[in-house]
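The chains shown are only part of the set, and none of them has been moved.
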């Protein structure tokens, strides 16, 4: 399963070199991830109310070509592995309607409860697992 | 009393127009404010452990000339009013060693406990009040 989200590039996303600052693609990955989970009916606020956090433990990114101010970007978020122990996603960022990948990457989140690694409770996992279908 | 703090401009502070994005001066005001309070021996972490928060309720800023990537900036934070009900500061931002003000502004914080406006407990106010001397 994959979910596509659009984001408009803001002035504050760009830098002196007139391109999106690379750290902001990492933020777009998160935006894509949150929307992927929303599509599964998984609300991060609901998880946080139950004391479940989902710290990110790894992120990797390659930057192929720059996005510019006011570009309308498509963030494609693709499930790689969704278990009770972790979530792994891949991301591809393009200009809307373009084939060319501007930036791509991957991330891994684990789950914690009271600051300790935990297994995702069944009620959330049920929904999460559908993301691999 | 005033406190001077220095900050180096980062790439991600600038935008496509090759200047510091105006929202980042608002962030520098906060950096100045935190250092002013540290100079008084006021730790915001200590206040937060006691359940005291200090939401900002107003900020005003004028931007006179741009700061650029890698500039070393001086944030001058000046106490205006420090009571048990609120903190008011003024700020002036210059390039280090320069007379010219690049950006200036003011802010007001109140104090809250459990989400309600409160008066600052004596143990913190004792330290805060010295800021007006």
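The letters A and B name the chains in turn, as written, and every chain counts its residues from 1.
Going forward, contacts are C-beta pairs under 8 Å (C-beta built on N, C-alpha and C of every residue); 3 or more make two chains touch, one makes a residue touch a chain.
Note that the structure is a prediction, hence the values are computed from the model and not measured.
A.B. asks: All chains share one sequence and 2 are in place; how many are there in total?
C.D. replies: Total copy number for the complex in this file: 4.
Criterion: only the chains that are shown with their structure count from here on.
A.B. asks: What's the distance between the Cα centroids of chain A and chain B, rounded to whole Å?
C.D. replies: Whole-Å distance between the two chain centres: 33.
A.B. asks: Note which residues of chain B are touching chain A in the complex, please.
C.D. replies: So the residues of chain B in touch with chain A come to 11-12, 14-18, 21, 23-24, 68-69.
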